[in-house]
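Only one protein chain is missing from this complex, and each of the others stays in its spot.
For subunit A:
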């Protein structure tokens, strides 16, 4: 005969977590993947945390000397760091915003195409297959004041300035290069979403007298909003660590107009070899990435798409 006390016991144990959740056959099968993953992510992460509290000396073999909060203190008092973050935020918002708008517009255009859709889609996707560093080099050559095609075209229409020479135009140019390369990705993902919009829904809207704009506003966009959110997440993660094109075209200039945090991080680590401070900047970037990712995941969660 059992008492009520006996019945409650296993429940209490589980609540306290004394009975561990088991990882069975699946877990063991995943182990060969998890072990190298831990080696490749957890250890470097821990090393970077330790480095952020150290002076890193290179000569005669790497050595870490404890430096306390020196590097972190410098990070929060660096007079330029705030500007780098602000510029990064501006860059992030501009590239992401433009890519989303243009990507959706392009996808809608291709979606409505009846003939030649595959050909147009193939051409549209081409920039995406070019390595970012090549996009940067292309951009640099096309805007070169001596032999650049774009410079020549702009001169024909009366603009004789230098695209990469002015603070505003240089910023706009590197944003444009990123937008050129990655808008096709958004278009492709959106197009996949559009293909899944049930035709019956659109037909029903048409029968109810909905115009094109109303159909787009009330039927199509709500139907693909989940897909757009995923596209936004993918691009956001990429945009936050944008580096190649800026490094190749402007080197962060002119007047630091295009120097964003990843460029500063690269400089600190691999030009100044100040690995302690670079570790702090890297960790701050990681934190920013996690915040942005969490934001999007929460939005996905609310829509029931995260699981």
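Basically, contacts are C-beta pairs under 8 Å (C-beta built on N, C-alpha and C of every residue); 3 or more make two chains touch, one makes a residue touch a chain; residues count from 1.
As a working rule, contacts and distances are computed from a predicted model.
For the complex's missing chain, which UniProt name, "Cytochrome (Ubi)quinol oxidase subunit III", "Aspartyl/glutamyl-tRNA(Asn/Gln) amidotransferase subunit C", "Putative alpha-E superfamily protein" or "Multiple sugar transport system substrate-binding protein"?
"Multiple sugar transport system substrate-binding protein"
Which of A:60, A:158 or A:209 touches the chain that is not shown?
A:60
Residue by residue, what part of subunit A touches the chain that was omitted?
Within subunit A, the residues touching the omitted chain are 20-24, 27-28, 31, 34-40, 42-43, 55-62, 144-147, 160-162, 164-167, 250-257, 267, 270-276.
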